[in-house]
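Pasting in a structure now, in structure tokens, and then I'll have a few things to ask.
Of the protein chains in this complex, all but one are displayed in their positions.
And then subunit A:
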Amino acid sequence: FACPSAPGGANIAAGAVVCVESEIRGDVTIGPRTVVHPKARIIAEAGPIIIGEGNLIEEQALIINSYPENIMPDTEGVEPKTMTIGINNVFEVGCVSQALKIGDNNVIESKADLGKNVILTSGCIVGACCQVNTCEVIPENTVIYGSNCMRRVQTERPQPQTLQLDFLMKILPNYHHMKKTVKGTSTPVRN
């Protein structure tokens, strides 16, 4: 979405539900039907973040496009890398994702930690408290679970959280204020 200056540099498409209490910094684009809970943080430091449709980003989740460790923020000549997140992903409570490329239908469970060099394809499930900071492309439908990050492949990909998204999109505006979307109107607060 190439969009004229929206407040805070965030381009929030119409139909997305982004709570005011969430922290969105930098050049962030959020697609329609995505729900961002309060206290979620999306920080585009070293480059823009593009988030697709139908994603669910829960409380205290952190999606950050940060500078690599050995590069200072003021260094010149550093190309900003774009972080892309596909559709129907779920970022559960307290997870941290720095992965630059995330496909569709992935589930990143609570307190999981994805490093910069990981690339998630589709249908992957990163289990609770699993730290994945290898430099690899995780094959489709992989489940990472357990304290040793065991892996297995599942035969079906996780279902998109349609019901949950619909429910949240109805209920959240009753209790929170929403950030303004691209069309300039905020989601109306129901009385």
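Criterion: a contact is a pair of C-beta atoms (placed from the backbone, for glycine too) under 8 Å apart; a residue touches a chain by one contact, two chains touch by 3 or more; residues count from 1.
FYI, contacts and distances are computed from a predicted model.
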| item | value |
| --- | --- |
| Hidden subunit of the complex - UniProt protein name among "Ubiquinone biosynthesis monooxygenase COQ6, mitochondrial", "Cytoplasmic tRNA 2-thiolation protein 1", "EF-hand domain-containing protein" or "Dynactin subunit 4" | "Dynactin subunit 4" |
| Contacting the left-out chain in the complete assembly, out of A:14, A:71, A:137 or A:153 | A:153 |
| Touch with the omitted chain, as defined above, among A:13, A:125 or A:165 | A:125 |
| Touch list for subunit A against the chain that is not drawn | 125, 127, 142-143, 145-146, 150-156, 158 |
